[in-house]
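A single protein chain has been omitted; all remaining protein chains appear in their positions.
Right after this comes chain A.
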Amino acid sequence: MSLPDTAGLLLSSVARLVTGAQGHWYGCVPKAEQRIYFANHQSHLDWVLIWCALPRELRSRTRPIAAKDYWTATPFKHWITREVFNAVYVNRQRTDDQDPLEPLVDALRHGDSLVIFPEGTRSSLGDPQPFKSGLYHLAKQFPEVQLIPAWIDNVQRVMPKGEVVPVPILCSVTFGAPMQLLPDEDKRTFLERAREAVTSLRKLSGSA
């Protein structure tokens, strides 16, 4: 087994020990189809939880988005995002000549699945913030890729902002039914519908 594989296994066992890392598939099953998973965003652990909930054979083809400036800043951060998670790097600083979605588009063309957090930033409040438009553009450009909403529950209690040591608390990821961009749906309606799809999973996940 290679070093990145070992690191991944170690990481997922720690995540399981701390959070239980349960995946509940309600609207779909974990299958090797090209997909864009989109979820609420509460902590750095969100991605790890989704990654743990996926079957191992899907992990290498399901890629997270990582902010280039932050996740390549040290050799270790760079190594773990590149080798273990196979992340797609995006620039946070906007330049005029480059579309920030371009790396994502490349990955989807290449046949990979993506995990995105359309709120943009982490929010500690209960309800997810309004979604940014990236999801809409990707949905429009890749109508054949399934869009899977997901609700991540309880993670904010494991490691609140500003704390470094996680507390063991059970967390879960609930995956919902695939959705699609309707023929003449406008951006605002679609994004609101997508956000609704994520929020509605919250009741299924059991938290108040």
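Note that in this section a contact is a pair of C-beta atoms (placed from the backbone, for glycine too) under 8 Å apart; a residue touches a chain by one contact, two chains touch by 3 or more; residues count from 1.
In the analysis below, contacts and distances are computed from a predicted model.
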Chain excluded from display, named as in UniProt, from "Phosphatidate cytidylyltransferase", "NADH-quinone oxidoreductase subunit C", "Phosphonopyruvate decarboxylase" or "Glutamate transport system permease protein": "Phosphatidate cytidylyltransferase"
Candidates A:Met1, A:Val29 or A:Val165 - the one touching the absent chain: A:Val165
Chain A, residues in touch with the chain not shown (by the definition above): 20, 22, 153-154, 157, 160, 163, 165, 167-172, 205-207
